[in-house]
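Step one of this worksheet: look at the structure below.
Note that one protein chain is taken out, while the other chains of the complex remain in position.
Which chain is which? They are A, B and C, in the order written, and residues in each are numbered from 1.
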Amino acid sequence: MIAQVVLNGFITGMIIALPAIALTLTYGILKFPNFAIGAMLTAGAYLAFICNSILQLPLLLSAAIAAVGLAATVVIVDRLVFSPLRERTTITLLVASMGVSFVLENMARFAFGNSARSFEAPIVRSMHIMGLRINFEQIVTAATALAGMLAVYVILRHTPLGRAMRAVADNPALAAVRGIDRERIVRWMWVIVGVLTAAAGVLAGLDRAIDPLLGWNYVVTVFAAAILGGLGNPLGAVLGALTLGVVEETSTLVIPPNYRQVVSFFAIAILLLLRPQGLLGTVRVKK
Amino acid sequence: MKCHNRIDLRPSRRAVLSGAATAGAALLAAPFIARAQAAEIPIGVLLPFTGSQGAYGPDMRKAAEITTKLINDAGGILGGRSFKLFFEDDESSPTAGLAATKKLLEIHKCQAVIGIWGSPIAMAIKNVLIQANTCMMVSGAANAITDGDTKGLVWRYQAKATDWGPGMAKAMLSRGWKRVSILAQQNPFVIPMIEPAKKVFEAAGGQVVDSVVYNPDQPSYRAEVQRIFGASNPPEAVMCLGLLTDFVSIVREVVRNGYKSKVMALSIAADAEGKFIQAVGPDVAEGIEHFQPSPPLGSPTYARFQKLMGADENALFLFAGNTHDQVCTLALAMEKTKSTDSPVFTKAIREVCNPPGEVVGDVVEALKKVRAGSKIAFAGAGSDCDFDERGDQLNRHFGHFRIEKGKQVLVQVIKGPEGTL
Amino acid sequence: MLHIENVGKSFGALTVLRGINLEAAAGRITGIIGPNGAGKSTLLNVVGGLFPNDTGRILLDGTDVTPLPMHERARCGLVRTFQISRELGELTVLENLMLARQAQTGEAVLGALLRPGSVAREERAAVLEAKGLLDNVGLWRLADQSARALSGGQKKLLELSRALMLKPKIILLDEPAAGVSPPMRLEISKVIRGLCQDGMTFVIVEHDMDMIASLCDQVYVMAEGKNLTSGTFGEVVADDRVVRAYLGGVA
Partner (left out) sequence: MTAYLVTILILVCIAIILGLALNLQWGLCGMVNFGMAGFFALGAYAAALVALSGAGTLAGIVVAALICAATCGATALVSLRLSDEYLAILTLGFGEVIRLVTLSESWLTGGSLGLPGIPRPLWGWVSEQNYELLFLALLVVVVLALFLVLEVLIRSPFGRAVRAVREDDTVASTLGKNVTMLRVKAFAVGGAIIGIAGAFHAYYLTYVDPSQFSAIITAYTFMAVIAGGRGSNKGLLFGAATIMCLIEGSRFLKDIVQVLDATQLASIRLILIGLGLILFLIYRPQGFLLEYRLRSSSLLARSSLNGATRMHDFKQEAS
């Protein structure tokens, strides 16, 4: 029973990890917490839904198109909304991202209404391995999430783009002096964010039903995960997401399940009190 | 010494303000341009179109519109006056519902406000309507709606929440399920069902193994499903009391994990005017049973209503039929009393609905009979339309269905509590 | 006046200050010089209370202020300015100054609401005091401007006046000449000297040797987080070790 719950929590954590990485990347480079991450996730799920259920394309292809589509969408959103506000305060950008969230979520509602939708993917019965129920979608989720994490790791560590990204995140002024085009880096960052978030949207849509509030339901947890890991640190975001997934699910063994969402809140509150910089974050000294 | 940027701002600030004011004024003035004709009887219809309950509004709107057209096309009531409907969105929020109600009362001078789906919204606007001496017809189940002194203005076109639970328990017992668990959404019309249902199970020698209440709008319901369905000694069946979106997630989780317990849900989730099967597909939905206060299945009124709504004979309209009945009873009671005044015509609602009298389902025919002075007992498309003195419905039918090959199959009809008429 | 004893500070593995000792006499101007990375700014930050020190203690007029947080050190009469001016940009020049007045009745919520008479009286007194200080540095005509709109030199003067408004015992100046035009440097020097003649005590961290030479009675030289030497300006520039430290720092 406990092993099963831990496994479930682990899978939930995997879904959360992708948008948490996206959130933490945005924070690292643009220095603002992007509240629109939930609505972007919803948008990704609906884009895939259009391809899959309306255009009757296979789910994998639909997911790929959704990833490209969402990447393009967020690059455009950045161009129209965030780039004019680039030099403004964190809070201005944060409130602007709330506006973006409104627009994206309600565009989905405008087009598809409030009813729950699902992808045209057959539900496959679960397998039993060593007394654990593992279902096909969980394997897909884990594989996709791991592939996403690995890709981000490779990009950040082993490509010129990744090095430039880290340089911009660490010290924008120095990066500028070294001739790194910040706007180009920001564009690529949004592309990565779009792809990761769309993947998460498809996974979340497979896991439950697609509705306009799909992403919003994840927002608090995704933020909690990114903060838990120390905002700006992708590895921390993954750890934070997995920790939260497991803690939330196992908490249902001791507390009423309807208080599950509170657990992540208390987790961050306590962690922030003890370690304001997050699990893996470093102390930021104000100069 | 003056600050420069302050001076520069002034013209544009004024422009912004006056622009906003003009826009506001234009919006506020709009209804007077499009004012209803005096001969029309304005009726307010308050329904959820957005927010968490947004999925349930559109069908009720359609039902109200076609019923009104039926009456108006047949010459209307009170010697040629017709109904004019004003729809408002309650946004699934009591505060927005209240503002909308005020608009219906004050701007459109509505003689009655009908529809009213969510119980919290009904609770929030009840006092306003009673104070304004305006008839209120609700589709919400919470018992508290008809509590207190309603001056005979509040009418419920739905079974009381406390009547649902025992009916559902009886339906499950009739299928031979005695060891059951309950999985319920935290929701005002679901929660009151739980305790009465438990009592019925226990009285029949059954056992409620476990019950879990979950919050709406969670990212996943895995933990809840795991606890109820994945218990070491799983129940024979699970009573799933939720709404569409969460039920879709729950069923997917159940099917995917291959849990064996049977699922008994509310039709509002497992049918939802066909949206459930549309969302999960017929394979996943196969074998799920559901239960709800149902329309009088097989009655000519309901068959005609299905046709009017453009649906086939399998379509199950849970709320749209009630809205149809609300419009019809309004028309009949007004015709009977020759009055559009709520305190007057509401006195006649029981008279045109309850037996004794000739059972009539067609509203146009019923109106003719009322004009001719004969005693009728209107039977609607949502229910038989019999009311007790509190305004609650009596003799409600509860339908028990099973989903087979993507279709609703009626298992049985269970009668709700009968009252003294 | 200010007595710094064996103050040490590390950030993780990086040790920035290794047992600094310093004595600033009342009514005098004490200079701190040293190559980049010597730990001068960190010393000011530690003394001001921005970071806690790991070792040693700081005495102000014989009182140990080491355990006190920043704002309480300020209330004890220890105030500082910043290397890069930190004016409060959205506040006017006048408001920047009035803010620094201590023990204002109106700074408590209840005081502001329930004792409007005292508040108004204090505000009037404060504005007159601020006017005096701003007149002294020629900024009164800009009193109603946003502090953000000032030039670099004006911001330095604003910071200095704001510090004075606190009625401090000692002012720590972090590079008052940094990013300031030469004529303005002279203006700033003049203001500092004038204040010193009126009895104010200063500690100045500065790279502009002309300013140090013209102002300071006593100069401390720091290098690699340690005291190197101290004495009059003439004495320390004659010291070979100082020259080597600067050359080493440059190389």
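We adopt the following convention: a residue touches a chain if its C-beta (ideal position, glycine included) is under 8 Å from a C-beta of that chain, and two chains touch if they have at least 3 such contacts.
From a predicted model like this one, the values you see are computed outputs, not experimental measurements.
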Displayed chains contacting the withheld chain: A, B, C
Full-complex contact with the absent chain, from C:P52, C:P67, C:G89 or C:G194: C:G89
Contact with the hidden chain (one of B:G57, B:G242 or B:P293): B:G57
Residue of A:V6, A:V95 or A:L161 in touch with the missing chain, whole complex considered: A:V95
Touching the absent chain when the full complex is considered, from C:N6, C:Q102 or C:S181: C:Q102
Option touching the unshown chain, where A:N114, A:T141 or A:T252 are the choices: A:N114
Residues belonging to subunit C that touch the chain removed from view: 48-50, 69-72, 74-75, 79-80, 82, 86, 88-92, 94-95, 98-102, 104-109, 111-113, 116, 119-120, 122-124, 127-128, 131, 135, 140-141, 143-144, 162, 166
Chain not shown, touching residues in subunit B: 1, 3, 6, 9, 13, 16-17, 20, 23-24, 27-28, 30-31, 34, 47, 49-52, 54, 57-58, 61, 86-89, 91-95, 98-100, 102-103, 105-107, 118-120, 123-124, 127, 131, 142, 144, 148, 186-188, 191-192, 213, 215
Residues of subunit A (touch criterion as defined above) contacting the omitted chain: 27, 32-33, 81, 84-85, 88, 90-92, 94-96, 98-103, 105-107, 109-110, 113-114, 220, 223-224, 227, 231, 256, 258-259, 261-262, 264-265, 268-269, 272-273, 276, 286
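Simple rule for what comes next: only the chains that are shown with their structure count from here on.
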Chain whose averaged C-alpha position falls nearest the assembly-wide average: A
Centroid spacing, where centroids are CA-atom means, of subunit A and subunit C in whole angstrom: 46
CA centroid of subunit B to CA centroid of subunit C, Å: 71
Length of the line joining the C-alpha centres of subunit A and subunit B, rounded to whole Å: 37
Set of subunit A residues in contact with two or more other chains: none
Interfacial residue positions of subunit B with respect to subunit A in the complex: 50-52, 54-55, 58, 186, 212-215, 217-224, 226-227, 230, 232, 244-245, 248-249, 252, 255-258, 272, 275, 278-281, 283-284
Complex contact set, residues of subunit A against subunit B: 1, 4-5, 8, 12, 109, 113-118, 120, 122-126, 133, 135-137, 204, 207-209, 211, 213, 216-218, 221, 248-249, 252, 256-258, 260-261
